[in-house]
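Following: one structure in structure tokens, then a few remarks.
Excluded from the complex is one protein chain; the other protein chains are retained at their positions.
For chain A:
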Amino acid sequence: MKQLPIAAAFLAAALLSAGPAAAQGLDQTINQIFADYTGWYVALIFADLPGTNFSWIALWLVVAALIFTGYFGFIQFKGFVHSIKLVKGDYSDPDDAGEVSHFQALATALSGTVGLGNIAGVAVAVGIGGPGATFWMIIAGLFGMATKFTECTLGVKYRNEYPDGRVSGGPMYYMTKGFAERGLKGGSIFAVIFCIFTILGALGGGNMFQANQAHAQLSGVLGEYPGWITGAVLAVVTGIVIVGGIKSIARVTEKVVPFMGIFYIVVSIIILLRNFDEIGWAFGQIFEGAFTGLGVAGGFTGALIQGFRRAAFSNEAGIGSAAIAHSAVRTKEPVTEGYVALLEPFIDTVVICTMTALVIVITGVLNIDPETGMYIWNAEAGQIETEGGVSGVELTSAAYAQSFSWFPAMLAIAVVLFAFSTMISWSYYGLKAWTYLFGEGAMKENIFKVIFCLFIVIGAAANLGPVIDFSDAMLFSMAVINVIALYLLMPIVKKELGSYVERLRTGEIKKFK
């Protein structure tokens, strides 16, 4: 059984090995099938509100983030310093050493979210929505912090602790247990629907989008070659880890990824410092574009929607995935993990995504009409005209290459590693949803893992458009269910928060450092 995904990947490779032309043809076939079968659902999720060109789903998430922000009294700003103290371990009981620390839960959750959303996703947003998308992305990130606070507090509060010491948590558990506690019906139905979307989201955004962009970056550096080759290689390596249980590969990735992230930030800062005199101009473009669109099709709303979409896709606030990752922390106070989790959208979106966006704007890879000062809209491509007509991760790569010619090669390595670590995280989230639905057991779990590996090949072979749309649609479907649950359960979080803040004030909750 352990050999299955590897065998499946090789089988896919063999089927496709008739020749490069046939493989390219197959790429297109997969793409077409994909667009045909998922198109209607994508259209439904991203449908505009009647009489506007504002999609209801973007509004859904923004309204949720605003409600949580208001309901918890701007917790993301008031509790920011306390969050950092918690991550530093100031409130961690020394007797709990050896257990999962706040830092570890945050780092693991971050390695699942920081990745292609920050590199490729931002490029897509800025390419379509213009620099103004950055502004809305930052706003969505800041408000999304309150959403993350809510879901991760609930994730810890209603997690399952098994006799063998394992811990399992996530929206499906707070939906069932939390609803029951509040005397609400329908918790299990919510949990089942959420799990179905999680499985599809894991296969979409947590898998195909990653494989797709990893291939785009690799073929940009190595020259064009069929996507299934990247897919097959990634599927084999992922299969070795998730089915074969060779944890050492995942562990190495988990260690390398944070350093890659830091390296990415450092390079971004260097580029920004080199163009120091243009930072003011870039921010000007971001603010102006946020409200006028600066020539982008759809104008202000185009920028806004792209910004919100990418922020949600990047930091996953409201989607529920983080609640799964954060729930293993050792703490007596669930709300502490909420505090820690609110740093996630901040690091992911407000810091890293903004860096990428600034570099793209500053390096001038988006073409501006010198006469009007407006961005040149390429209606055929559906985005701003760029140097070399690139989009997605290739656009980011081109922007960074303006300053450092070696950067595309470095970025290719980073993208593959980010993609890989995100896949490992999402294979876990997907598996948790799968076992929630079908029960635990080696055979059942391996079936999901094999499917997961096969989707890597499909994702790498398909074009960007249908994959990215399907990925977003699945993740946002998770958010629809999860946010309803969060509304119903937010009074519980408020009670937890009130009690915690009071005990913190009276000194009942001790500071150890």
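Heads up, the rule we're going with is that a residue touches a chain if its C-beta (ideal position, glycine included) is under 8 Å from a C-beta of that chain, and two chains touch if they have at least 3 such contacts; residues count from 1.
As a convention for this text, contacts and distances are computed from a predicted model.
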Choices "Dihydroorotate dehydrogenase domain-containing protein", "FecR family protein", "Nucleotide-binding universal stress UspA family protein" or "Acetolactate synthase small subunit" - which one is the UniProt name of the chain not shown: "Nucleotide-binding universal stress UspA family protein"
Omitted-chain contact residue, chosen from A:Ala328, A:Leu411 or A:Met490: A:Ala328
Contacting the left-out chain in the complete assembly, out of A:Lys78, A:Lys247 or A:Lys495: A:Lys247
Residue, one of A:Gly98, A:Gly280 or A:Pro370, that touches the chain absent here: A:Gly98
Interface with the unshown chain - residue positions in chain A: 89, 92, 97-101, 103-105, 107-108, 111-112, 161, 164-168, 247, 250-251, 254-255, 257-258, 324-325, 328-330, 424-425, 428-429
